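Removed: one protein chain of the complex. Kept in place: all other protein chains.
Order of writing sets the chain letters: A and B. Residues in each chain are counted from 1.
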Amino acid sequence: MQGLVDIFKPLYDLWLSFEAFMVGPASPGLLGYWIVIALMMTGFYIVIAHDNLVKKIVGLNVFQVSVFLFYILMAKVTGGTAPILAEGITQYSNPLPHVLILTAIVVGVATTALGLALVVRIRNAYDTIEDDEILAVEEEEDR
Amino acid sequence: MTIFYTYFLSLPFAAAIEPHLPILQVVVPLLCAPICVLLRDAKLSWLWATIVTWITFFIALVLLGKVLASGLIIYELGSWPAPWGIEYRIDAANALVLVIVTAIAAITLPYAKVSVEKEVARPRIYLFYLMYMLCMTGLLGITTTADAFNLFVFLEISSLSSYVLISLGGNRRALTASYRYLIMGTLGATFYIIGVGMMYMMTGSLNMADLATLLPAVDHTRTVLAAFAFVVIGLGLKLAMFPLHTWLPNAYAFAPSAVTVFLASTATKVAIYALLRLVFTVFGGTDLFASTDISLMLIIVALIGMFAGAFVAIFQTDVKRMLAYSSVSQVGYMVLGIGMATAAGLTGGIVHLFNHAVMKGAAFMAVGAMFYVIGSVRLNDLAGIGKRMPVTTAVFLVAGLSLIGTPLTVGFISKWQLVQASLALGWWYVAAGILLSSLLAIVYVWRVVEVAYLKAPPEGAARRSEAPLSMLVPMIVLAAATVWFGIDGDTTLRIAGEAANALMGPASGGKP
Partner (left out) sequence: MTGLLAGWAPGDALVLALVIPVIGAFVVLALGRWENARDGASLITAGCLFYVVTQLYPIVAAGGRPDIVLFDMVPGLSIRLTLEPLGMIFAGIASFLWIVTTLYAIGYMRGHHEENQTRFFFFFAIAIASAIGVALAGNMLTLFVFYEVLSVSTFPLVAHHGTEEAKRSGRIYLGILLSTSIGFLLFGMIWTWQIAGTLDFVRGGVFNAEQAQGPMIAVLLALYAFGIGKAALMPFHRWLPAAMVAPTPVSALLHAVAVVKAGVFSVLKVVVYIFGIDLLKLAPGTDFLLYVAAFTIIAASIVAMRQDNLKLRLAYSTVSQLSYIVLGAMLASDIAALGSAMHIVMHAFGKITLFFCAGAIIVFAHKTDISDMKGLGHRMPVTFFCFFLASLSLIGLPPMGGMWSKWYIALGAAETHQLIFIAVLMVSSLLNLAYLMPVVLYGFFGKAPIQSEEDADNDHDDHEHHHAPPNHLLLRHMTFGREGISDASFMCLLPIVLTATGCVLLFFYADRIRIFLLPVFGG
């Protein structure tokens, strides 16, 4: 068993140094932002790369969720609690971004609903929800 | 303009309403829109939308008059003072945009009635007017607000309703056009809030004036730099800046005619206003615009857009799509004005904002009327249209000449100001670019003119079949405005100059 651990030791060291690089010495909170960026790029990639119209909307959601996370992360104050007045607590997290992001979530839901509704209509009109097939049909029409 | 203000003050209820005009501008259409659902009837909801829109138009004129008479108007929502509450600020720049948006909306509605009845299924017509009012609300909100996040909310209100409006087009391709616009538009808006979030991280404020004072202290950080980039790209998507314009041609080509008129004349204009506000007011105190070469980037992008848009327009067989590509080209002129970053250049950009709204509105109305009568706007189907619909074709001709930039039309005024601004900077090659790209406009406009006037109408076509009066009058009004403000360019240039000063002046951020 120890042998196995030894084999993976260098990999683990690599991870540690990677983590140290990402997190940085003084600000333990940066990991969250890396996650935001990873999510953002994932979502963005799905929107661009996928031909399926529903998957595009899923990607768009992932993209938007990353932004929600981004706002919530920035609201976090180290050592602060939820912004509710209580005895003996002086440090609160910033409530404003939460409120902002509530609005953004509503907008996101509306966009998703409208997008999916459009996909349904497109499917009725074209019999497909694959973007490349739709494009082929439209190019045919243009000619 | 001040006549409307003085007239308004003479009204009995003026004293009570006057302080609340900025919020009424936005709230009146917002609250009136859902009433369409109660009305349900196509005619009634049209009438309702028309009344409401004309009232907002009047409010906008009063506001412009007030701004020109007494300067900046500040309105605090719920009386919460500025950095905490949301604030609306109206100066010459957004008062002008308010007038553009409401004027086009008001003129389009009489035009829309028969056109919408033909192109939209009757049971959905009341929803059309609901969405129309909501879209206008969003655009007005973007224009009035002085809060960066509030701007996002209104951006999404206008965007979501415009996706719906576009998808109501008769052709199934309206659906895919709307879908693609939805994807691109949402990406753009999300980019914008990423940028706003980053600004908030660094300053803890969302109020534009407040941001303008706080940003210079942190303008060397990478976060602010990234925020700047996100905001410019995000809004660039909404305003169809080349190469982020790909959603625009199909969206305009397949939307119902009335929607195309409205969106082409207002939506991109408001996005450009938002970009102006962010770049020159919010980031106005920082030297990011100068130090990051973004002005160079904007100018290059604008020049490419001017040529590429016009060039592609030449090869279109669908006149509506041709005009859409022409819009891509014309947006280039406005972006160019922004890129110059001088008062003269900005004046040129802003005056083109107005001028393009008028002439493109007229052009799309004419094309919409042709679609209404003969059911197609493909170039081949328009043979001899000059004989069959003389008034409509004449309107198109006037708008087309304005796109080229011939004197006595508004297009000439814009071009004059932009060329002059670029020569003042010593950029003669930019000036040459502006003029050369208008030569491309000659080609695409004249393709239509030749077919319309010099080709014989098809056999069996009705000899004279003009569009109904309700369509003719609005388009004649816009064509007349195209000529009027082309002759009296002085007025618009002065207002645009004041708007440019409001954006660039020392009181940038509109500090009281």
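Convention: contacts are C-beta pairs under 8 Å (C-beta built on N, C-alpha and C of every residue); 3 or more make two chains touch, one makes a residue touch a chain.
From a predicted model like this one, the values you see are computed outputs, not experimental measurements.
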Self-check item: Touched by the hidden chain, restricted to displayed chains
Solution: B
Self-check item: Residue, one of B:Ala82, B:Val164 or B:Leu493, that touches the chain absent here
Solution: B:Leu493
Quiz item: From the list B:Thr2, B:Thr246, B:Ser295 or B:Gln420, which touches the chain that is not on show?
Solution: B:Gln420
Exercise. Since one chain isn't shown, list which residues of subunit B touch it in the complete complex.
Key: 401, 404-408, 413, 415-417, 419-420, 423-424, 428, 431-432, 435-436, 438-439, 442, 446, 450, 453-454, 456, 487-490, 493-494, 497
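Keep this in mind: only the chains that are shown with their structure count from here on.
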Quiz item: What whole-number Å value describes the gap between the mean CA coordinates of subunit A and subunit B?
Solution: 32
Self-check item: subunit B to subunit A touching residues, read off their complex
Solution: 149, 152-153, 156, 160, 163-164, 167, 172-173, 175-176, 178-179, 182-183, 186-187, 189-190, 193-194, 197, 200-201
Exercise. Using the touch rule from the top, collect the residues of subunit A that touch subunit B in their complex.
Key: 44, 47, 53, 56, 60, 63-64, 67, 70-71, 74, 97, 100, 103-104, 107, 110-111, 114-115, 118-119, 121-122, 125-126, 134, 138, 141
